[in-house]
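Complex shown without one protein chain; remaining protein chains in place.
== subunit A ==
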Amino acid sequence: MTLEAPLAAKHPLSKEPVLSLRGISKNFGAVQALTDVDMDIFAGEVVAIVGDNGAGKSTLVKILAGVHGPDAGTIVFDGRRVTIPTPAAARALGLAIVFQDLSLCDNLDVVSNLFLGREVGDFTLNEEEMEKHSWTLLRQLSAKIPSVRIAVASLSGGQRQTVAIARSLIGDPQVVILDEPTAALGVAQTAEVLNLIENLRERGLGVVLISHNMADVQAVADRVVVLRLGRNNGDFRIPDVSYEEIISAITGATDNAVTRRASAHESHEDSNS
């Protein structure tokens, strides 16, 4: 609790989105993966991206992670227009991504995983400093990790997810992107991860959650962005939307009124200009 206050003050809830995507398009050869996708993420907000298989969720994440470059469109981060050519660039900006497979080294212990590639120390490793920092970080996340000196292989699914999330926080990011964090987890582990997401939100970070599990999405998200066949198909506030409405937007059973109105508006403007 004591740590929350200064962190929250550092990223006050603002009207300006911390990350804003406009007109993002991407194709792989003849396959149009994303067409004209818009998205805003505000600080202290959990935005869920949902969609069917092949809707473009992972492509969108990979663009933000610096794995792929977009073919068209702009990315505005913290008020500045940016490009993300490499994963290192994404990290330097303050965008942290936790991939579905977590990308942890099973044979290394928790501390080594957290600081892999970012080790503390000049010529020799400063193990004490790293272990101390690891505990601080894990305590902040109220993580239930029994020891930071055991190999990641011996941790449960939820604990590994916690380690992966803790690792993403080391560079002090502003936006954390979680790709399917609760897939293949048991109920208790899912509970842990969902609490963790609420914790990140309370710390004033922008959180992007990609998930297939509607119950989890509705439990923690503030907003849900629906992608369908690589296009925006709705942007809902969770308190205003029902499970059925989200599902129908995902499957395309209904055209989304908001998107339709927006596109009608745009084409109207185009014809005027």
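Keep in mind that, in the parts below, contacts are C-beta pairs under 8 Å (C-beta built on N, C-alpha and C of every residue); 3 or more make two chains touch, one makes a residue touch a chain; residues count from 1.
Going forward, contacts and distances are computed from a predicted model.
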{"item": "Choices \"ROK family transcriptional regulator\", \"NADH-quinone oxidoreductase subunit M\", \"ABC transporter permease\" or \"Multiple sugar transport system substrate-binding protein\" - which one is the UniProt name of the chain not shown", "value": "\"ROK family transcriptional regulator\""}
{"item": "Of A:Val31, A:Val120 or A:Ala188, the one touching the omitted chain in the full complex", "value": "A:Ala188"}
{"item": "Per the touch definition above, residue among A:Asp36, A:Asp52, A:Asp78 or A:Glu127 touching the missing chain", "value": "A:Glu127"}
{"item": "Chain not shown, touching residues in subunit A", "value": "4-5, 8, 13, 15, 42, 44-45, 127-129, 131-132, 135, 144, 146-151, 154, 186-188, 190-191, 194-195, 198, 202, 214-220, 222-223, 237-239, 242-243"}
